[in-house]
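Shown here: the complex without one of its protein chains, the others still in place.
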């Protein structure tokens, strides 16, 4: 087993959703908080891809932003190679920043439309003083563009001259330009067409093999995650409900929510597999249900689920936060 | 009963002017739709699938317009109707479900007001009857406590519930045809599954035909009877959904199917089609797919393949030109 690169412990983020002060006073309303991320813990080992999946409001993008230091956490710890990641400045933080990068969801919003591609790709190189002179910088940019499947001459163009897939390649080139070890990918293909998505996913896997990258892969799409990840964390209403080895998670999901998500994925291969109907909708995160937050939609729910929140229990392929999984475990042992 | 198919699209061409040139967004598209049939119209962005749907309901935005071909509903042309006549067809005979439920619902009126108005415009009913019918519809699309929630405004519903309301609205006047343009794209996967189920169930109960426009082959696999694959404004392949998915003929369809990551495949690498779809001002000569095709030969770069029969399907690819292969044999 290889060593841990990223460790996240009890990461929590709350947002203040209160009305303005005057309205609160007039309407005799209290402050309201939204717990977008609720005591999430996971570790990522060097060279692996850890995926976080969840539907909208599951907190996956909030976690991504906290991990790279774009958003401060409310509590909990994020350790990158043993050292805490903060949002602050300073030489140590600067050195650490060059070691992780991020690929964003929208290839349209993630590139400055007024900058030439070569300036976009070179920005991290300049920010971290990684080259001595302009020739070296130009050579590095050309090398990066070719690495992601573009040509060096594309550097003198502007982003709007490229298709969505090519833009995402530019974004990947920028992310690679500071020689990072760890890349957070926030829904990197959800804005792309499926044939272009295949190109980008293949590219990301090739780069991982070639450069020994570690990925935190955020997605709502289970089939994409299955294709990319070694281990998967499933988020529901800001909390991890299951965290398991990828193959095991798909073969034998322990948490009923994971099962529901898997059943909801359209059966594109027309295998006519057995599936349960999806029940209900995601509740309002400002006032989540008591007990296990999933119990109103759970087919396996029993009395205990309505009053007591389950803790993570070990399962065959990882861990799950469910009393039913706990019972299976007890019966099995 | 007539022997006409419910909907018949023949050689439909939609163009719009841009900087002096005419860009062709839908190029010579033909298909028929039987009563009660669900046809999936699938393609990547820019393939012309939404434009085809817009042409059928007469909602192409100027300066774009239909420049060729015909669209017939039960044998009667509807592509040359006046806008007043088309309004009679739209809503009454053809229902619509769009991607974003918020654009189909007026935020200033309650669900009840919108449903009752739609029903009464098209069907001879009193306000009370229409309201009862509206509540019935909301129950059918699976809105809990419909009789109370009917007086709520659209923003008081969740995204999935709103799309259910839109489906109720589309079905309010018992249309024969429903055009659903990316009805689940804006929704989470678990909600998507629910919406697909509702749409499928209600249309089959009413024997209404559906044209389901989407980029998501998975949704097509779940819902459609037949599927038409579009590429650069043209039809690449059309046939029964199971055949097209399991055994694609057109090289583009093959590539498209291979590029979809699935829950069951175990391959490490996805099949990838090199390059990207051409822009409308730069469509290659001959077959539009030829620069990206791994089975391209001389004929593909010169002549454009029309739809030709191959087994239970039609496909526009020179590989399946029986006349030519017989001649060489």
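Note that the chains are named A and B in the order they appear, and that numbering of residues resets to 1 at the start of each chain.
Criterion: a contact is a pair of C-beta atoms (placed from the backbone, for glycine too) under 8 Å apart; a residue touches a chain by one contact, two chains touch by 3 or more.
Please note the rule applied: contacts and distances are computed from a predicted model.
Visitor: Can you pick, from "Response regulator receiver domain-containing protein", "3-oxoacyl-[acyl-carrier-protein] reductase", "Septum site-determining protein MinD" or "ABC transporter permease", the UniProt name of the chain not shown?
Guide: For the chain not displayed, UniProt's protein name is "ABC transporter permease".
Visitor: Relative to the complete complex, which of the depicted chains are touched by the chain excluded from display?
Guide: A
Visitor: Give the residue, chosen from A:13, A:60 or A:97, that touches the chain omitted from the document.
Guide: That would be A:97, which touches the missing chain.
Visitor: Considering the complete complex, identify which of A:111, A:192, A:264 or A:325 is in touch with the unshown chain.
Guide: The one listed residue touching the chain not shown is A:111.
Visitor: Which residue numbers on chain A touch the omitted chain?
Guide: Contact residues on chain A toward the absent chain are 65, 68-70, 89, 93-94, 97-98, 101-102, 104-106, 109-114, 120, 123-124, 127-128, 156, 171, 174, 178.
Following the convention adopted for this analysis, only the chains that are shown with their structure count from here on.
Visitor: On a C-alpha centroid basis, what's the spacing between chain A and chain B, in Å?
Guide: 32
Visitor: Using the touch definition from the top, list the residues of chain B that touch chain A in their complex.
Guide: So the residues of chain B in touch with chain A come to 44-45, 158, 160-161, 188-194, 196-197, 215-219, 221-222, 241-242, 245-246, 255-256, 258-265, 268-274, 276-277.
Visitor: Would you mind writing out the residues of chain A in touch with chain B in their complex?
Guide: Listed in rising order, the residues are 55-56, 163, 165-166, 193-199, 201-202, 205, 220-224, 226-227, 250, 260-271, 277-278, 281-282.
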